[in-house]
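The other protein chains are all here in position, but one chain of the complex has been omitted.
We call the chains A and B, going by the order they appear; numbering starts again at 1 in every chain.
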Amino acid sequence: MTELTKRNVLKLMSAALVAASAFAALPGMAFAAGTITVLNWQGYGTDEAWSIKAFTEKTGIEVVHDYYSSESEMLTKLRTNPGAYDLVVLNAARCAQAIAEDLLQPIDFSKVPNSKTVDNAFLTNPNFSKDGTGYAVPWVWGMTSLAIRDGMPVPDSYAALADPAYRGRVAFDDDAIINVGIGALMTGQDMNDPKDLAAVIEALKSIKPNVKLLWSTEDQWNKSFAAKEFDLSVFWSGGSVRSKRNSKLPVTFVVPKEGAVGWVDGLGIPASAPNPEGALAFANWMIDPTFYVEWATKVGAPASANTAAIDALPADDLSRQVHKAEYLKTMSIMSALPDDRREAFNNIWQEVKAFYAE
Amino acid sequence: MRNDQLTLAPARGPSGPRNGRALPPWVSTTALLMPTYGWLTIAVFLPLLTMFAFSFLSATPMGKAPIVFTLKQYRAFFDQPYLVGIGITSLLIGFWTTLICAILGFLAAVALVRSTFGKTREMLLILILLPFWTNGLVRVFSWTMVLRENGFLDSLLHMVAPDAGSIGFLYTRYAIVVGLVHGYLPYMILTCYIALVTIDDAIIEAAASLGARWWTILFKILLPLAAPGLISGAVLTFVPVIGSFMEPRILGGRVGVTMGTVIEDQFTQAFNWPLGASLSFTLLAVVLAIFATFSGVLRRGTAA
């Protein structure tokens, strides 16, 4: 090209360079005493603007976010950034690992008054505690199970995934642990420790003619469902509420007779947190009925671990209808897996995916 | 390794500048190379060496699990035979993407050089490069809108032929290749253009006046002249494509399983960095082997 571009572009670029270095020199890392940094998935409760505003007005504490896009990334960020985070959202299955590595500090529950009404089953969940000491404030629970397009027959078993009636109309969550869990439930085994892995592989492979796509984000799920690419899917309870309420999608969440794949997320405080007091105050706010009702009714949320927060929901609320307390009895909760089993689960799913792609 | 052909120009003419004064040429050569390779060493080579070391470990060395030295990660292709099929699929996707890019890109560069000039040419070149400045993920999502059943492609077809069925081919390997070709075509056009733009028109006019047909000019004159551009373009396309995971995942649906997605899963889901790393380095070795062979063939080709 030419003259033109040469001098002028260079001029423009050097100007930008000067401006940018001045910008970069600004203090970006000065954390005031009244600031906490939260590590979470993006768009998952803690970063709702209205909630942060209310919290800051009430306590004077500013909330900054950093995000992760996979649980292993969350652990890596915790390990490689001591002193950077005050509060981290972590799944019970991962919490045990973080505790074992001394990444978390014990929770002073006296500073989390709302924890008094948290269901005891969650507080004593072995994944959240070590030697009787709690290391995470139980926050929300939810289920991964089936979602069906309204107007279709409601399936009562995971066997529907392999039903020829749904040929090319099924979507799967691209998550090894969940899918092996569903394979285990399909074959009547313990989700966290299936003995007959060959049967699990067989069950998952048998679905092949039905599988249309593997989704990896809620956004992708919504767009594909809206475009009518599938009718039956493995999906999240909270996601189904958001899809139905916010995006007006004709979807119903179904828990078949084998039970759902359940999970619990907790709020942990990293051992190196600069502002644990602020983090505890925020954790308390996160299980506060005031926050939860607004989150669940306006945005769509999983079920709060705080019974008082659930009771504060209107009786006809969608989140409340989807997260029935009775499911808590039938669902299997994902728990920490030993490394070799986790590796085996991942290899199974890779093998199944390779089979789907053939 | 003799690989001059692979990426860059072999030095032509005498080596150093005729610098009769104090500094020997190696000083300036080093000074020219130091910033780049120093930078790459700190930012890429040392980190990747760390990762390479990880690939010989039994588990990700960030937790508290006991770690031992092992070669088992490199045995994955034997222990998990389905990986071989995935690997071949990835190479085929890379091959087709590169071939299609090379044909389309070369022709576009020829058209740019032969059919346009001055400002128009500049504008066209800029317009060709600009789609690159949009986010890759946004582009891929837009492709899903075009390719899916009842998407834009179908709408367009139904405008012409209202009764036609669907020609949407989202969630097939073709969709993956379309997405990848779209993503890498600008590289190929640019490198071919750079190679062709310096061609002296007199050569082509001379050939034409001697009665050469257009295909003779295209294949006997323009193609050899564009070779450096085609090679660089092929490197810039093939190499990243076989490790790509976004396009296969989103455009491939059920069939979108490639080495790229397997590796990504090892890092995001399985937390098995050693396996992910060993697969990446195996892939790298395959890439280097392919280019070494390729450059050998080329060398012989040019010598003959």
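Basically, a residue touches a chain if its C-beta (ideal position, glycine included) is under 8 Å from a C-beta of that chain, and two chains touch if they have at least 3 such contacts.
In the analysis below, contacts and distances are computed from a predicted model.
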item: Which of "ABC transporter permease", "Dehydrogenase", "histidine kinase" or "Ring-1,2-phenylacetyl-CoA epoxidase subunit PaaA" matches, in UniProt, the chain that is not displayed; value: "ABC transporter permease"
item: Displayed chains contacting the withheld chain; value: A, B
item: Contacting the left-out chain in the complete assembly, out of B:L57, B:A76 or B:L112; value: B:L112
item: Candidate in contact with the missing chain, chosen from A:A54, A:A84 or A:A344; value: A:A84
item: Residues from subunit B at the interface with the omitted partner, ascending; value: 1-4, 6-9, 11-19, 25-26, 29, 32-33, 35-37, 39-40, 42-48, 50-51, 62, 104, 107-108, 110-112, 114-119, 121-124, 126-143, 145-146, 150, 152, 182, 185-187, 189-191, 193-195, 197-198, 201, 214, 225, 228-229, 232, 235-236, 239-240, 243-245, 260, 263-264, 267-268, 273, 276-277, 280-281, 283-284, 287-288, 291
item: In subunit A, positions touching the absent partner; value: 1-6, 8-9, 13-14, 16-17, 19-21, 23-24, 28-29, 37, 39, 41-44, 64-67, 69, 76-77, 80-81, 84-85, 217-220, 222-223, 226-227, 247, 249
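Throughout what follows, only the chains that are shown with their structure count from here on.
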item: Touching residues on subunit B, where the partner in the complex is subunit A; value: 59-60, 62-65, 80, 82-83, 85-86, 89, 122, 125, 141, 144, 148-151, 171, 249-250, 252-257, 262, 265-272
item: Interface residues, subunit A side, partner subunit B - complex; value: 1-2, 69-73, 75-76, 79, 97, 100-101, 174-177, 211-214, 216, 220, 223, 227, 229, 339, 342-343, 346-347, 350-351, 353-358
